[in-house]
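Heads up, one of the protein chains got dropped from this complex, but the rest are sitting where they should.
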Amino acid sequence: MTAAGLQTVVLGAGGLVAGELMRLLSLHPDVARIVAVSQSQAGKMAHETHPSLRRLPPIAFVARPAGEAAADADVVFAALPHGDSQRVMREILAAGPRLVVDLGADFRLRDPAVFRAHYGEHVCPELAADFVYGLPEAFRDAVRGARLIANPGCFATAVQLLLLPLASAGLLPELVAVHGVTGSSGSGALPKPTTHHPFRDGNFYAYKMLAHPHEAEIDQTLTQVAGQPRRARLLAHSGPFVRGIHATAHLRDAGFAARDIARLYAGAYAAEPFVDALARPPQVAEVAATNFVCVHVKQQGDEIEATLALDNLVKGAAGQAIQNMNLALGLPETAGLMHPGAFPC
Amino acid sequence: MTAAGLQTVVLGAGGLVAGELMRLLSLHPDVARIVAVSQSQAGKMAHETHPSLRRLPPIAFVARPAGEAAADADVVFAALPHGDSQRVMREILAAGPRLVVDLGADFRLRDPAVFRAHYGEHVCPELAADFVYGLPEAFRDAVRGARLIANPGCFATAVQLLLLPLASAGLLPELVAVHGVTGSSGSGALPKPTTHHPFRDGNFYAYKMLAHPHEAEIDQTLTQVAGQPRRARLLAHSGPFVRGIHATAHLRDAGFAARDIARLYAGAYAAEPFVDALARPPQVAEVAATNFVCVHVKQQGDEIEATLALDNLVKGAAGQAIQNMNLALGLPETAGLMHPGAFPC
Amino acid sequence: MTAAGLQTVVLGAGGLVAGELMRLLSLHPDVARIVAVSQSQAGKMAHETHPSLRRLPPIAFVARPAGEAAADADVVFAALPHGDSQRVMREILAAGPRLVVDLGADFRLRDPAVFRAHYGEHVCPELAADFVYGLPEAFRDAVRGARLIANPGCFATAVQLLLLPLASAGLLPELVAVHGVTGSSGSGALPKPTTHHPFRDGNFYAYKMLAHPHEAEIDQTLTQVAGQPRRARLLAHSGPFVRGIHATAHLRDAGFAARDIARLYAGAYAAEPFVDALARPPQVAEVAATNFVCVHVKQQGDEIEATLALDNLVKGAAGQAIQNMNLALGLPETAGLMHPGAFPC
Partner (left out) sequence: MTAAGLQTVVLGAGGLVAGELMRLLSLHPDVARIVAVSQSQAGKMAHETHPSLRRLPPIAFVARPAGEAAADADVVFAALPHGDSQRVMREILAAGPRLVVDLGADFRLRDPAVFRAHYGEHVCPELAADFVYGLPEAFRDAVRGARLIANPGCFATAVQLLLLPLASAGLLPELVAVHGVTGSSGSGALPKPTTHHPFRDGNFYAYKMLAHPHEAEIDQTLTQVAGQPRRARLLAHSGPFVRGIHATAHLRDAGFAARDIARLYAGAYAAEPFVDALARPPQVAEVAATNFVCVHVKQQGDEIEATLALDNLVKGAAGQAIQNMNLALGLPETAGLMHPGAFPC
C-alpha cells in the first residue's frame, strides 16, 4: 500500500465476489484500508469465510449501515444481492465517497422500462442515468473521472468483449446468438440445488433459455457502439467447473469474406492491458483467478467462430471493479491486477 | 415383476437413497408396486425429483401417514432423515407389514446408552432389540426370516467389510484406525455448504474428526464377531466425487507374518455374491451404481494395507436394503441387484 | 440370452466404445457369444481392461485376423480406430456374416470426394454405397434388413437428432450452427494431452473450430431429409466431465412464429423409443450410461433454442450400434437397451 492510501468499503462482504474483491484490494498498492460490511457475517474475521484472506492483513466483518460505512470511505464497492444496492444508494451517496462501484445489476441499464422488464420495479430509477457502465474496453473515457460506476455482469462482460470489435467495425448483424458456459462460482456463496455437488459435478445443461437478463446490458452497449439497434441472445449453460466463463459465437456475413477478422480482433485489443487475442482457442483454466481475457477468432470465408474465456469472479466482477476504480481515480489501470494465475489449476 | 408381487412402500421418498431404492425396486423381478411417500414432494411424479426413474413405470409421490401407507405393504422401507423413523415406527409396526427395513441409524444400536451418546434421546429405545442389523456378510442367518431390519450406515458398511475377515480370524487388534473418503451424494439431496460445488470440487478435507457416529455400529459388530471388545476409529474425509466410499486400513501384527492375509480375505469372501477380493487396489468408479464391493489386501511381513470401495447409495444404503429384503423374504439374495455398472462413469 | 443365440464379434475390443458394446451385448437377451478381438490386449481378460465386465460372463481378448473372427459370426462390430475398418472390410465381408456394423467413419459418407476432403484417401471407397447410415430416427426402414451399417458419430448423432424435426418439417435454414460439448470419454482409451486430467479438469475450450469432420455426415442426412442442401456448423467444445454430449442450437425464422416448435418436436419423437422431448432443459447426467436422448425446445416468437443431451458412448456409439443390430435382425428395437441409468452419477 502506497501514499494513495485509499479507504475502501465492501458492502455484502460475505459473498464470493466480495471475497475476491478483498483479496485483490489487499494486494493493491494504493489501498490503505478495507472495511468489510456484512450483516450475516458480523463478528467473524473475513478469512474465516474467505480462506484466501488468511495470509493477508486481517479484516473483521462489521454490521454497519451502508451510509455510515460510506462516510469514511474513498471508495464504496457494493457487492450486494441484486436489488439491494438500489435500496441503500441514496444513503451511500449522501455520505459523499469519492467513488461508488456497484457490482449488481441495479444501475447498469439506462432505460427504466428495460430495467423493469428484466428485474422488476426499481426504487430509484432516476439514479441510473448518473452511473457510467464500467466496461473499460468500450467506455474507458467515460469511466475516467466517473464518480458512480455500474460494474458489468459476468456473462455480459464476456459477450460484449466477444462482440465489441465487430460492433465497432460495423460488422455485427442485428441479432447474434452467443453460447455461454459458466462455472459454479457464478451462483454465489449460498448453496442451492443448481450448485449441489451431486447434481453439478459431471453434468452440463442450459438454463434461463431465451431469457437471460444480462442480454439487456449487452444490447445497450452493442447498440451504442454500433450506432444502430443490435442485440445478442445469450444461450446460458451451467458447466461442471468452479471458475470461468466461456463464450462462443458463430457468425456468417458476406462482409467477412474480404476481411481478416482475426486481425481485426488483434488490432482492436492490441492496446488493451487485459484482453489478449490468441492464435488458438482460449481455455477457462488459463485465465482462472486473473483479470485477463483471452479471445480467438477462426475464420473460413464468410464465416467466423469467435471464442473467449475469462474468470467470472475477477474480470467478470471483482477485478473489473478494481480496474474501474483505477481508471476513475487516475491510478494506473493495471494497478494491483497483474497477477498471472497458476496453471494447471 | 413376477408372481411374488410384492407391495412396497418407501418413506422419505424424496431423498437420494430413496431414489436409488425406487430405481432398484422398479427393476426387481419380485416387486409389483412401489408407493412413494413424501410430504415435501407430494403432488409431483417421482421422476421429476429422480431423473433415473423417468423410463421406469411411473410413480407418484403421496403424502400419506406412515402407518396408513404401511397398512397395504408387504415391505416398508424407511429412508427418513436420521431420527424420524423412531417417531413413526410403532405406527408402522401396528399396520403389520411382513418386513420393515429402516435405513436410518435409529435402530442399529442395541445398547440404548450407546445410541444416546451418539444421537441423543430415543423415543422408543426398547424397540431396538427387535431389529436385526442387516449386514448380510456378518449376520446372514439372522437376516433370514427377520421382520425388522436396521440397515447399516454407508461408512459403517465399508469399515465392517474391510475388517470382518480379520475379526473372524481373531486377528483384529483392540483399536483400528480406518481412513474413509466419501463422495458428495452421501450428504443427501438438500444443498448445504459442504456440498456447495464451488467448495467441494477440487477439494479434500477431514470432517467429524475422532467423532464419527458410525463408529458405534462398527464397534458393535466387530465386538460381536471377534468375541471380545474391538473398536475402530473412522477417519472420515470428504472427496470431490459424487458416488462412492473408499476405505483404507493399515495394520501391523506379529500374527500376520505367518499368514497370507490376502488369501484369508479371498477365502472369507469367496462365497459372497457382492464382495470381490481383488489382486489390485479397488477403485470407487468401478463399483459406482452397483451393489458390489471390491476389497484388496497388500501384505509385507507383519504389515498389511487393506483397501475397499463401494457405492455409498447402493451397497452403502439402497442396494443393501434390497439384499436384506431378499434374504428376509426368502428370495434369491441377488434378485434385482446384479446390474454391473458402467465404466468409465 | 435366448434362442436367438447370436454369435457376435467385436473388433478393436480394447477401446472405450468396445467396452460399452460388450457390456451391453452381455446383457442382451439374444446374444449367445461375444468374441473380443484386440491385437494390443490379447492374452488378457476383457474385464481387466473394462472393469464393468467383471461381473458378466467372462470374455478373453483374442488376436485373430478380422476375417477369421468374422467367419464364425452372425454380427461383426468394428470398433476400430478411424481408418482401420476400411482395410479389413473386404476380408470381413468375404467371411459372410449376417450383419456388419462399423462404428468408425469409414463408411458413413456416400460421396467419396466428401470422404476424402475430411479423412483423406479411402482404400475401398466403392463399398460405402452398400452401407446404410444407421440413424434409426431418420432411416429406420433402411436399417431394417440392412446387412452393412455405418454407425453415426457421437457428435453427429446429437446434431442430427437436434435438427431432424426441423429438417423434416421444411423449417431448417441452409446453414445452422450447433454448439456441442463432449465429455472426455469421447477421446477414447488412450491418454493424450487433451484428456490429461490436470489439463482437462476444471477447464473448457473449443477445438477443431470450423473444421469438425462430423459435419459431413450431418450435412448428408439433413440434405436428404430436407430434400434440399442443408448443412450444420458443429462448434465443438471439450468439457470437464466424462460421459455425455450436450448440443444447443439457436434458430430464428419467420416461419417459426406461427408454429409451436416444442409441439413439433414432441410429435416428431412421440413414437421414438429412445428420444424424449422434455418440457425443461435436458442434463447430460440424466442420460449417462443409457441409450436415451433428451431434447427440449424453448420458443419465443420467431426464435427457438433447442438443446439435447445423450451419452456419447451409448446412443452416440455402442448403444446405437445395438439398436441398429436389433432393427437389422428383426429383433425388438429396444432389446437389451432399456437400462435406465442412475442419478446422480
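Just so it is clear, A, B and C label the chains in written order, and each chain counts residues from 1 on its own.
Note that contacts are C-beta pairs under 8 Å (C-beta built on N, C-alpha and C of every residue); 3 or more make two chains touch, one makes a residue touch a chain.
Nothing here was measured: the structure is a model prediction, and the numbers come from that model.
Asker: Based on the whole complex, identify which of A:220, A:283 or A:324 touches the chain you can't see.
Answerer: Considering the complete complex, A:283 is the one touching the chain left out.
Asker: Could you tell which one of C:106, C:201, C:217 or C:333 touches the chain left off the display?
Answerer: Candidates C:106, C:201, C:217 or C:333; residue touching the omitted chain: C:201.
Asker: Across the whole complex, list the residues on subunit C that are touched by the chain not included here.
Answerer: Against the left-out chain, subunit C lists 16, 183-185, 187, 189-193, 195-198, 200-202, 240-242.
Asker: Please give every residue of subunit A in contact with the chain that is not shown.
Answerer: 16, 19-20, 23, 26-27, 50-56, 185, 201-202, 242-243, 276, 283, 285-286, 288-290, 292, 338-345
Asker: Touching the missing chain, which residues of subunit B?
Answerer: Residues touching the hidden chain, for subunit B, are 175, 177, 179, 181, 198-199, 201-207, 209-211, 233, 235, 237, 239-244, 246, 248, 250, 252, 281-285, 288, 296, 298-300, 303, 305, 307, 309, 344-345.
The definition used in the following text is that only the chains that are shown with their structure count from here on.
Asker: Report same or different for the subunit A and subunit C interface, where same means the shared residue numbers exceed half of all residue numbers found there.
Answerer: Here the answer is same, because the shared fraction of interface numbers exceeds one half.
Asker: Of all the chains, which has the CA centre nearest the overall CA centre?
Answerer: C
Asker: Between subunit B and subunit C, what distance separates the C-alpha centroids? Give it in angstrom.
Answerer: Going by mean C-alpha positions, subunit B sits 37 Å from subunit C.
Asker: Determine the centre-to-centre distance between subunit A and subunit B, using the mean Cα coordinates as centres, and give it in whole Å.
Answerer: Between these chains, centre-to-centre, one finds 46 Å.
Asker: Subunit A to subunit C: how many Å between their CA centres?
Answerer: Taking the average C-alpha coordinate of subunit A and of subunit C, the gap between them is 40 Å.
Asker: Could you list which residues of subunit A touch at least two other chains?
Answerer: Correct list: 198, 201-202, 240-242.
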